[in-house]
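Only a portion of the chains appears, each positioned as in the full assembly.
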């Protein structure tokens, strides 16, 4: 029996879990995992339901929408490997890590293309029709128009915590400041540079013996881990958006 | 409006979430957080539902039980401070930490008694009627009869990972072994010594410069953190049992 | 036999370790731990030597200085408990943690005073003659003159990583940004607000379920740990300064 995931986001009101699970129950679908969250400040409801059983997707979605407020966003995923394009430029550590994971089949992705050439990017990606574009240390600026064409579907790994050490040569900045931890941030890309919703952040400790080069190597290590973790969450349909914040059903 | 928590555990079958949330919906209670887990191996269903709204507890429980299998265990909590007794003996670091947290009101507990005297324990605890008994480095053996009277209601902090370095002088054993991490385990007490369900485990790094005394101090630090974390989870009704394992709705 | 610590900082040149250890050897002092670091960029030499044996401090210091460059800073410590004053204002969690540690004798300090009253601070501290002033969430601004009187002797715990979320209501800022980790920074105070040398930084993970209040509680927990760790390092004479960076011989 295949596993499917239903993702719901809408304004909060009573009866939502009851309504949604009622649709699944009447269709004979068995829930094996259910997570729900209400952002009380934003009055938004989020739910991720994993269920098993054969179903007609169109009919299920229509019935679920019928029990929800008009602003509801509903998605159904069969957890099939995501179609992805990876962009990388000068630094290859994240790219290599992703290729190894892909080789071992733990990335839950179908890799359509790896691109470094900036000029040819638009047509390539258009042709590939990827679910997600992964910026694996792609140190070039994407045009606002390009970003707008893939809302919440471009994932970047950033060489630091956000907000911290914006701008060039972050590890030299970190060295000068004498930091004791180095971190990385995986986030969705929006038209606000480095300001998109954060998916994963993590740190590793460093000390005074670390040169800027050592900090950079430590940064590479944590970047790999953070990007891989973020992709796993996104590709398993565990990440929803609440404004500029992520809701992660881990 | 007060917040309540409904905790359900039963054998798994279709329609459980639908049935439970239906009862809440018909009573006009609004769900603000819902977590559900199915242990597919054990075929057990677990759910924790946080909701707001006034309700008659007896009626609600009866209605929920009516939509569940016969083996269901259902609890309703108003998240009131838990009634607790703390037992400690020679080492006081965990006790001190808990007293400070209690003073700052972050423990969600009502502290009935702190006891060290082994002989008087039975009558004292009987009189206090605690929800939970916290062994904050109580280095004495409780009688099997005593343990059986408080099933899943005695919480212990253990001076190591489990299973590891059983027996006396664990930090000397750890020193001899040259370990690079020191951990602690908070767990429920069963009649199998140190074998009860684990609630929280955590480590801190150590190195060759640590003497057995330094390891012991590092152990104390992590014990405090792990015990406080475990109590927070238990006292917020976030911990359910699946055989000898815990399900934690964090 | 008492343990002493010799701390040396000077411009780098050949023969420094040889020269210093020669003085100790000729005086019959036995080295039990020695750490040395050269900041090759700054061309500065740092050394911390732990030794046992009775010695006349003045004579030892004079002999050590005689084998070092003219710019050398040399200190001798008998690791006696440091004389400290703790300043706290509205939030008491760090203060409480330090008082418990002091009670258990693990802080290696002699606590002269705890002060909250801003006006009386100058005369009090003058009278106490503390080795260090600990700002345990002292949310008031110290005058530049006051800070200058205690160079590298005032230690602050900051409610975030530095640089990050400067200004008021950091946890609300962190919540809005949707961060996935909360950190804290212990640093020396200079006349540049929040810009002094960093001693310890650490983080704990948070997620979308954390309200600003939860983030604040998480922040409190990590602040306590980071401040206690920084004080342990400083009070054991393990922290040297290299410009705005710390060298930590842990």
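For reference, chains read A, B and C in written order, and residue numbers begin at 1 within each chain.
Definition applied: contacts are C-beta pairs under 8 Å (C-beta built on N, C-alpha and C of every residue); 3 or more make two chains touch, one makes a residue touch a chain.
The structure presented is a predicted model; accordingly, all values stated were derived computationally and were not measured.
Visitor: With 3 chains in place and all of them the same protein, how many does the whole complex in this file have?
Guide: Total copies of the sequence across the whole complex: 4.
Everything that follows uses one rule, which is that only the chains that are shown with their structure count from here on.
Visitor: Report, in whole Å, the distance between the mean C-alpha point of chain B and the mean C-alpha point of chain C.
Guide: Taking the average C-alpha coordinate of chain B and of chain C, the gap between them is 37 Å.
Visitor: Give, as an integer number of Å, the spacing between the C-alpha centres of chain C and chain A.
Guide: Roughly 39 Å, centre to centre.
Visitor: Name the residues of chain C that each touch 2 or more other chains.
Guide: 209
Visitor: Residue numbers of chain C touching chain A in their complex, please.
Guide: Residues 37, 39, 161-165, 176-181, 183, 197-203, 205, 207-209, 242, 244-248, 250.
Visitor: Which residues, counting only chain A, touch chain B once they are in their complex?
Guide: The touching residues are 14-18, 21-22, 24-25, 28-38, 40, 47.
Visitor: Where on chain C does chain B make contact in their complex?
Guide: That would be residues 33, 92-93, 96-97, 100, 103-104, 106, 209, 217, 221, 225 of chain C.
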